[in-house]
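Please find one structure pasted underneath; my questions will follow.
For subunit A:
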Amino acid sequence: MVTDLATYALTGLGLVFFWAGTIGLIRFPDTFSRLHALTKADNLGLGFIALGLAFQADGWATLAMLALIWMLALLAAGTVAQLVARAALSPPEEDEE
Partner candidate 1 sequence: MSLALDLALCGLILCVALGAVVGRGVFRSVIFFITYGLLLAIGWARLGAKDVALAEAAIGAGLTGVLLLTAHGRLRRMSVERAPRVGPNPMAATTGIAVALALGWAWFALPAPTAPDLAAALPLTGMGNPVTGVLLHFRAWDTLLESIVLLAALLGVWMLARDVDWHAPLGLRYHARPGGVLASFGRLLPPIGLSFGSYLVWAGADGTGGAFQGGTVLAAVVLVAMMAGVLPPPRVAQGGLRAALVVGPGVFLLSGLLAVALGMGFLTLPPAVAKPATLIIEVALTVSIAVTLAVLVIGPPDDKEPVR
Partner candidate 2 sequence: MTALVIVLALPLAGALAVIALPVRAAVPVALSATALTALSALVLAASVWQGGPVTLMVGGWQPPLGIALQADGLAAALIVMSALVVGAVAMAAWFEMAAARAGPRAAFGFWPLMLLLWGALNAVYVSRDLFNLYVGLELLSLAAVALVAISGTAQALVAALRYMIFALAGSLLYLAGVVLVYAGHGTLDIGLLSARSPAPGDALALGLMTAGLLAKTALFPFHVWLPPAHASAPAPASALLSALVPKASFLILIRLWFEAMPELASTAALLMLAGLGAIAVIWGGVLALVQSRLKLIVAYSTVAQLGYMFLVFPLAGGDGSAQPWAAGAWTGAMFQALSHGLAKAAMFLVAGICIAAVGSDRLGDLRGLARALPMTGFAFALAAITLMGLPPSGGFTAKYLLMTSAFAAGQWPWALVLAGGGLLAAAYLYRPLAALFTRDARLPVHPVARAWQGVPLALAALAVLLGLLSAAPFDLLQIGRPEPAVEGL
């Protein structure tokens, strides 16, 4: 019961962060601030969701898997953000008239 409540609260909090990150992605003016919104907010959001789901886990294996998922997502998001930022330094081009 308590675990269910914790799950609702934490995943709810995670969703708020995702929502904020998405708003940032849409509203921020340039690539760099958008990236900032995405990586910061979404990584945190995913962390809360993983934490919330951890209360429903039925064993250490599931817990480890959740932790692994979060860490891999962090690793990938960090790398991709760097690469996107570097790509954004070169001027964009439209390929269709």
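How were these candidates chosen? In short, all candidates are chains of the complex that A comes from, given by their letters.
The rule is short, and it goes like this: a contact is a pair of C-beta atoms (placed from the backbone, for glycine too) under 8 Å apart; a residue touches a chain by one contact, two chains touch by 3 or more; residues count from 1.
Predicted model only: the values in this text are computed from it and were never measured.
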Touching chain, any copy counted, for subunit A within the complex - options 1 or 2: 1
Residue ranges of subunit A touching candidate 1 (in the complex, touch as defined): 72, 75, 78-79, 82-83, 93-97
